[in-house]
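Apart from one protein chain that is not included, each protein chain of the complex appears where it belongs.
This part shows chain A:
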Amino acid sequence: MTTSNEAANRPAVVIDAGTSSTKFGFSGNVEPNYIMPTVVGLDTHNLAKTTSARSSTPSLKDLDYLIGDEALANTKKYSIHHPITDGQVNNWDLMDKYWQHCVFKYLRCDPEDHYFLLTEPPLNSPENREYTAEIMFETFNVAGLYIAVNSVLALAAANPMTGQGTDFLTGTVVDSGEGSTHVIPVVDGYVIGSSVKTLPFAGKDVSQFILNLLKERGEPLPYEAHEVARVVKEKHCYTCSDIAKEFNKHHLQPEKYCQHLNGKTSRGKDFSIDLGYERFLAPEMFFNPDIYTSDWSTPLPEVIDDAITTSPIDTRRALYKNIVLSGGTTLFKDFGRRIGRDLKNRVKERMSKQVRQTESQEIEVNVESHHMQRFAVWFGGSVLASTNNFVKSVHTKADYEEYGPSICRMNALFRN
């Protein structure tokens, strides 16, 4: 019999399912083994509801589906469905299918032999956790399951070595991926739900903005313009300290600051475009949103400040002290530094207006940048799942059979 002890000695499976992409792999590794889009491609002739869920005779066509990149590459035969929207699972049938392929086709492991660590967005409903537990224990027979809040994992990723007690689980997470940007204050591993703030733009808007700028200037864009914009965003953008000065620099010494992007299209044609202002203007949309949209004007540092000042008063210093970046859109050069500087100025200004300023200590503002930012959540999961405390906190199959899916409503924090 597979005892839980055996599963504890094996690496856990860590699956971080996001709106646009899912990172999954085995704990103890530095990088996720797979990163693929969170999409399921179903056979178009086999429309989900009519043949599979309601008919009494299951057909083998149920097994005919693809996930991730493979699904996107075969859109002629398979129609694309998204199991997750806005961080929440909206279709459990699709999510079940997605997990099946993750486990059996890509990770190729026996789920009976491993503990699983899944992530959920902050403010996920307990019912969703129960659904997840039902699928994981009943369908997959996993040895154990732990559901962690993704922002807490991002915090754990920022300082994995100082994992003593829960002190290291206090901080503000700035999470910006492809689909959404959130600012989430976390105290002792608990999310302060009422203070979570959201910005209406993220990675895909940055790409769109770059595309708009390039089009406006009339650059000879190839057919795959979106792909080009993505490359520009990932490889050539940086955060500047002062937008007016930066414009001046580019204007005076274009040969020093302008770059060229050469490449080949998928049809084999060469193309070459010039890159100028968009290199620093694109990340600037987080600091001056007016340049991109008229619907939103609060810059990111101000949103962070709002999130912290609406949190309980005794936690604010700690939240200022540990601001952690997570997600691909926070990877711009000096992004963290700029946030730190703007935030510091804001806080200083507010403090100087206070009447009894002599009595108050200066507030320490600290923005952490680290090289695991891109898969911070997954990496945090990988680190936590390799600790001994994980084994103690995980809900085992035996627990599930004794108490039912409600045990997964609560996921105890790791404590020493």
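Observations on the structure shown:
Throughout what follows, a contact is a pair of C-beta atoms (placed from the backbone, for glycine too) under 8 Å apart; a residue touches a chain by one contact, two chains touch by 3 or more; residues count from 1.
Here is the rule we use: contacts and distances are computed from a predicted model.
Missing from the rendering is one chain, named in UniProt as "Arp2/3 complex 34 kDa subunit" (options: "Trafficking protein particle complex subunit", "Arp2/3 complex 34 kDa subunit", "Cytochrome c oxidase subunit 3" or "Ribosomal RNA-processing protein 41"). Within the full complex, the residue among A:Ile135, A:Leu169, A:Leu214 or A:Met285 touching the omitted chain is A:Ile135. When the whole complex is considered, the residue among A:Phe26, A:Phe286 or A:Tyr400 that touches the unshown chain is A:Phe26.
Residues touching the missing chain, restricted to chain A, are 1-2, 10-11, 25-26, 28-30, 33-34, 49, 52-54, 58, 60-64, 92-93, 96-97, 100, 104-106, 108-114, 134-135, 138-141 (touch as defined at the top).
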